[in-house]
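Once you've had a glance at the structure underneath, I'll fire off some questions.
Excluded from the complex is one protein chain; the other protein chains are retained at their positions.
By written order: A, B and C. Residues from 1 in each chain.
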Amino acid sequence: MVNMADLRVRLGPLTLKNPVMAAAGTFGFGAEYAPFFAPEKLGALVVNGLTLRPREGNPPPRLAETPAGMLNAIGLQNPGLKIFLEEELPRLKSGRVAVIVNIAGESEEEYVILARELSAVPGIIALEINLSCPNVKQGGLQFGTSAAAIAKLVSKVRQACALPLIVKLTPNVTDISELARAAESGGADILSLVNTLMGMVIDVDTGRPFLGNITGGLSGPAIRPVAVRMVYEVYRATGLPLIGMGGIMEVDDALQFMMAGARAVAVGTANFIDPYTVPRLISALDVYLDAKGFNGPENIIGAAHR
Amino acid sequence: MVNMADLRVRLGPLTLKNPVMAAAGTFGFGAEYAPFFAPEKLGALVVNGLTLRPREGNPPPRLAETPAGMLNAIGLQNPGLKIFLEEELPRLKSGRVAVIVNIAGESEEEYVILARELSAVPGIIALEINLSCPNVKQGGLQFGTSAAAIAKLVSKVRQACALPLIVKLTPNVTDISELARAAESGGADILSLVNTLMGMVIDVDTGRPFLGNITGGLSGPAIRPVAVRMVYEVYRATGLPLIGMGGIMEVDDALQFMMAGARAVAVGTANFIDPYTVPRLISALDVYLDAKGFNGPENIIGAAHR
Amino acid sequence: MLANARVLNLEKLTASDYLLLLEEPQFAVQASPGQFLHIRIKDSLAPFLRRPFSVAGAPPGKGVLQIIFRVVGKGTAVLSQAKRGTSLTCLGPLGKGFKPTPGLSPAVLLAGGMGVAPLLFLAHLLAKEQKKILLFYGVASITELLPLKRFLPPQVELHLATDDGTSGYRGPVTALLAEALQGGLKPGEMFACGPRPMLQAVAGQNRGWNFPLQVSLEERMACGLGACQGCAVKIRQGGESSYRMVCCDGPVFDGQEVIW
Partner (left out) sequence: MLANARVLNLEKLTASDYLLLLEEPQFAVQASPGQFLHIRIKDSLAPFLRRPFSVAGAPPGKGVLQIIFRVVGKGTAVLSQAKRGTSLTCLGPLGKGFKPTPGLSPAVLLAGGMGVAPLLFLAHLLAKEQKKILLFYGVASITELLPLKRFLPPQVELHLATDDGTSGYRGPVTALLAEALQGGLKPGEMFACGPRPMLQAVAGQNRGWNFPLQVSLEERMACGLGACQGCAVKIRQGGESSYRMVCCDGPVFDGQEVIW
């Protein structure tokens, strides 16, 4: 029998059964993709951006296709913490899936409350702070682009949170390394990057911005070179384990991120194109590692720096 | 006879015969595309990034194809000011083309010298300061990402320069409006945006960064939504006339930029795909304006803000 | 839910409309009128996202789905070049379709342009329920008229409107419908699909008429499954309004609940 690679990866306090996750906001609460494969196959499922109170989201249109990518301006539509805890989390727990909750607040206090409440319930393996959602006026970009604000916010959340803490960085900044170090100094365990790039499309028939929200977040293969570059940079700037994402469609894309320094990767937009992307990448990664004679992802993580 | 639209546009002190230019670094010194059409058709030709001294450029590979785009890390290979003035400029002048020279310096002084010397020779209609080239260690990104540095540099160049002054902004920043205002306060006449997004590709066969320079600049349709958004933002932030660029391939793309607020557009990467892109867009714009009954570009510039 | 459907045939119906026959026995059995397929047009980055198309028919026992589509952009242009014998990966059948109420007759179908596609499928269901069926069908001009006879059960009564009067009634199909109602037509229920202004107009007028009205809506989609929350439309229910998803809460909604 051939020696099969062990796909487990450790990210600081967190161990995943494999390094391929579903990215926040793209996999719902997991139910939508359950007809395709068992969610427990996922390295982890990062569930929909959660806020303290329910949010109705932005006016339509919320989506636009762009060259090799798409814009979204969902505006964090979600049922809020209470309904999440009462309805969604129990469903998720029954599925034996490794759940990470992506949270966004309109103020530091909201982040702290979310972190505290979510730490108190079982069935969640980590929290991911979204301080970078470009589609929400409050609680969005301002937190994400100032190093001082990040350090302060993260350290407050850190104190309120017993779970491993992932901080998700926005790419819409001059120096992502500076922000990564701020998150590290605030007490983040893990960094994830990147969120979407801020973009817009104009409807030339009307002359008006196409999206209801005017701007939206660019995701998909179009942004991959930017995302890989940022992972590469942040790997050099901090000692924290990284989760890389942005335009991953094929195993080679995932390898790029891991070689750039990511210990795990997340798949977002590609789920919409091929719902089987995550299990397909997990298998392909397995095959790749075996073919190379590697016994695990460790052999490739950060290879581009060696 | 049908009433034909008048394609002329005014950008502050500069009047162009039409609003479609060839972007810096993508059209050489014009000779390469002369077999396809007369360069005088161009609204303007922004010639290759020029430095004071000759630069040999970055080690290969310098290019990589990416989803709906490409990375380049040319590193400003150019013959330097002296040879440009002796050999290239006379050739250009004989072609009756509207020449804008894109300049980059390794220090403020170099920018100033370049501006002074180029102001002194006839045959150039404007200077474009490249303070955003991400592929050059010195003279590149540092100038481009600090508002204070931009204001200082621009005002020095302004004093040395009798020509209309275009300042080209980098998209690799947190707040492009702030930098636009800094350039305005320094005395820029016109802003052009965007330069390339910084990205990278990893060669998964070797595990190493693919480009000789490690990172490169992302251009092409992939970045268009980001570029349109920045033009839209900067239009609101300053009163300066704007030149928009980033992924323009078709007339609808040019219209997006103009509706977002650009008074002229520049075509870069698309020249490589279809060398006739610029004349094709000029004609298509003409047809569009006629069909709409508009008598010139003025009718659409900034439409998305109305 | 994800299948490789084989392209059995592609036929040009008008200058820009095509009939696509997809072989996919399971989908053909499962599909109900108003549901749609989310089709990956090409295994390539361009076009990038899947494209939604209503099921226009699934003749019993054939294992085949009919899609009628119009070339309006890059994706449909590429689809119009699909080669017989190749496969398209499709998600489907997706969404909640039309829900005819037993006994309510006649059924009035209101179609604008390509919006007729899901109504063709619906007509067959209604015909099975022995209802009287009237189809009000409006297009811009005679050149856009689809050969509906081929797709409709024989008993459907067709009322035609063209914007330019080149065939049938001259004017919007909603005006033709309004005239018929004034002339004494009493729908048991109505089903509409077409451009948003048409749907908005009929829903507005229906505030006076007050017939049961189901409308099929379109929005930009990414996942097609309810995961991305992208295809939102605002719906009022029990006094409260919220965004619902066209792909999984619709595409068919109660016409009086949609906030236009």
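The definition used in the following text is that a contact is a pair of C-beta atoms (placed from the backbone, for glycine too) under 8 Å apart; a residue touches a chain by one contact, two chains touch by 3 or more.
Treat the numbers as computed from the prediction; the structure is a model and nothing was measured.
The hidden chain, counted over the whole complex, makes contact with A, B, C. For the chain missing from the display, the contacting residue among C:Ala46, C:Leu104 or C:Ala175 is C:Ala46, taking the whole complex into account.
For the chain left out of this panel, the touching residue among B:Gly12, B:Gly57, B:Gly187 or B:Gly296 is B:Gly57. The missing chain lies against subunit A, touching residues 67-68.
In the full complex, subunit C touches the omitted chain through residues 44-46. The set of subunit B residues touching the chain not shown comprises 25-28, 32-33, 35-36, 48, 56-70, 72, 74, 77, 220-221, 269, 271-276.
The criterion applied here is as follows: only the chains that are shown with their structure count from here on.
Distance from the subunit A centre to the subunit B centre is 34 Å, each centre being the mean of its Cα atoms. For the pair subunit B and subunit C, the distance between C-alpha centroids works out to 46 Å. Each of the following residues of subunit A touches two or more other chains: 64, 66-69, 220-221.
The residues of subunit C that reach two or more other chains are 45-46, listed in rising order.
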